[in-house]
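Reading through the structure tokens given below for one structure.
Other chains dropped; remaining ones untouched in position.
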Amino acid sequence: MKKLIEVENFYMNLGSFSLKNINLDIYENEIVAILGKTGSGKTVLLESIAGFYKNCCGSIKIDSKKVSDTPIENRNIGFVYQDFGLFPHMSVFDNISYGLKMQKKDKMFIRETVKKISETLSISNILHQYPGTLSGGEKQRTALARALVLKPKILLMDEPFSALDPITKEKMYVQIKEINKIFRCTILFVTHDFNEAQIMANRIGIMINGELRRIRKSINLFEKYKDDEINKFLGIREELYSD
Amino acid sequence: ENPNAKETLQDASENLKGKNLSIYCGAGMTKPFEEIANKFKEKTKCNIEVTYANAAQIQTQINTSKEGDLFIAGSADELKAVEKMVSDRKDLVKHIPILAVKSGNPLQITGINDLTKKDVEVILGDYEATPIGKIAKKALTDASIFEKVNVVATTSTAPELINAILNDQSDAIIVWKENAKNPKIEIVDTKDLDSYIKTIPAASLTCSDNKESLDTFLKFLDSDIAKNIWSNYGYELLN
Amino acid sequence: MKNKKINLFEVISYIITIMVVIFMSLIVLTILVEGIPYLSNSFASREVQFSIKLSLFTTSISTFICMILAIPTSYILTRESNTLNKYMQIIIELPLCLPYLVLGLSLLILFSSNFGKSLKEMGLKVVYSQLGIIIAQISVNIPYAIRFIRTAFLEVDSRLEFIASTLGASKWIRFLTITIPLSKNAIIGAMILTWSRGLGEFGATLMLVGVTRMKTETLPASIYLNVATGDIGVSMASALILLLISSISLFIANYFTNKNSNRNRMKDVYTK
């Protein structure tokens, strides 16, 4: 399989926090989840991969090309932000169709596409509203729709289902998996829900204190680690595995 | 010499201490008048205050605020607007309009009739709003050449006319003599404008409530001290 | 206790507001009282009609040009805050403190120099021409406009711009679709200031262009001439016309400036 994202010896310093020596390869069409304590650097990692920061060392390549060499608008990365980052001056419809308009798609096509995705994400009734009036879950799905509608090659999602109720969440799992399959979209996402990570991802990485300590196949997530901090984080108790 | 004036001053030096006198003066005459006012103040300890502005603003200020004792105007014509407020008038010095060109007189302008020459661009004061513009218009009209002169612009104050010459925007202007005290400006030696010479009047205002200081000051204006100051600044004394 | 404090603050604020409004009304009223008797005559005068047209014409153009200049300049000045930009900002804003007389004088000297002469040869006569009026208005207003718009651009969340880029927007498009709409109120504010000050500008124009009747006579210039000839009433009538024009534009501008209450939940909120 082809390596789509390659992070090598990556370091990033942000005030008192730093990402340390990140190494991560993600293959085409894979889904990878990142787990980790709050403040451990998950968001910063995702943003770094999207090429958000400039003062960093090490290399991040997408499709064997350095991210920073491609202008942002040509990177073809969908990003769902933890705090949504919706455009406050645009209706939900305009938020979702923003990327399509950039691609100069024709109006009919845009309307159809937005309609389809918003039905999929059950937000067709709020298309005319402005982000300021939305509920948390509605904002989150709008942010999802805005990223998904472009069928990006790479989808980076930062806790994309955190504001959803269990039923809606489950629907989303199915949808995202489908998108992953149909559009051959590679997904890297952050979550706090171990169950979610296992359901969705092929592999799961664990971040602790700015280090990406371990990446494992999902099914092996709860097998005991040599790293006690990880065991503790995952709630794997010493005694259970004590021999 | 006017011995009377001197005596009055010496008498007054005690009397006017703590007394007020407020005077409006056309901004063009700031320099000589400032000196005159200072001399007066020095001698009499009178609390004299001179407000400078252009004539139009002074007229408006007098009519509106109805305050002040004396108005020194650029020409008698400027008193018309404040007619009702003037109680008395006294002529001080001549105010002489002249024809001015760039130094060296490159276009060989020798009189107002040369202003009709091709390529001569003239800038004048506004014909209604400025006294100097009125004079210019009248002079050119009397010479029946007003229509033939290429007036490229009119300005609303006298100093702007000078700036026009200094900045090469105009070949000739008609302006007050005292304005033209600048090495880059040459006064054309012509008698064409002699019949339009005005006088600078000092107009006592009806609203004056400082009669004593005003009278003393008016006498002081007749003194040689005052007259010398005027002539030092290029104004000609009345005969 | 606390309740009293609230009231005190509100009450004081209201009193101040009313004082300001009364003061401004008095100014406007003075003009109304003095100007109304002469208004119909003024409207009928060919000279006044000319100056209304000239004022509207020059001010529209200068406002337009100001915006064209101020918006990209503010963009450049806010995108990065390096030392160069800081100095550029200060240079741009320095002329703010200049009396318009001096600004006009500098312009006169500038456009009378060789540079100005070559412009004139190219057919761009600035001094004593209508073009000069526009230039004077621009010079007076550009520092304001830039300060206003720059302040607004500073407040725009750069993350939203980054996000727009990840969605495929080039810098230019993202500027048009994110930065500008989010600064809408300030841009309208800057336009209103530029427009109003352009209408009223006069100090710099007088120095650079003079007043030639029916040629470079804007409304303020006409007002000046009328004051100079002692026709206070007529000049107040012209001022009244300015006020009329201005109030129409303020109505229009305020229509676009208000809070978009349908964009958030706050419209229904107690702020008491």
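Think of it as A, B and C in the order they're written, each chain with its own count starting at 1.
Rule of thumb we're sticking to: contacts are C-beta pairs under 8 Å (C-beta built on N, C-alpha and C of every residue); 3 or more make two chains touch, one makes a residue touch a chain.
The structure displayed is predicted, hence computed values, not measured ones.
Asks: Treating the displayed chains as one copy of each kind, report how many of each the complete file contains.
Replies: Formula for all protein chains in this file: A x2, B x1, C x2.
Here, only the chains that are shown with their structure count from here on.
Asks: Draw the chains as dots and join the ones that touch; what shape do you get: line, ring, star, complete or other?
Replies: Per interface graph, the chains form a line.
Asks: Where centres are the averaged C-alpha coordinates, which chain has the largest centre distance to chain C?
Replies: Centroid comparison gives A as the farthest chain from chain C.
Asks: So, what's the distance in Å between the C-alpha centres of chain C and chain A?
Replies: Measuring from centre to centre gives 47 Å for this pair.
Asks: Which whole number of Å gives the spacing of the CA centres of chain B and chain C?
Replies: Once rounded, the distance between the two centres reads 37 Å.
Asks: I'd like the Å distance between the centres of chain A and chain B, where a centre is the mean of that chain's Cα atoms.
Replies: 82
Asks: Counting only residues that touch at least two other chains, what does the list for chain B look like?
Replies: none
Asks: Hey, what residues on chain C touch two or more of the other chains?
Replies: Residues of chain C touching two or more partner chains: there are none.
Asks: Sort out for me which residues of chain B touch chain C in the complex.
Replies: 54-57, 59-60, 63, 80-81, 123, 126, 128-130, 151-157, 160, 163-164, 167-169
Asks: Help me check something: in the complex, which residues belonging to chain C touch chain A?
Replies: Those in contact with chain A are residues 159-160, 162-170, 173, 177-178, 181-182, 184, 260, 262-266.
Asks: Could you pull out which chain C residues touch chain B in their complex?
Replies: Contacts found on chain C: 105, 108-109, 112, 117, 127-128, 206-207, 209-213, 215-216, 221, 224-225, 227-230, 232.
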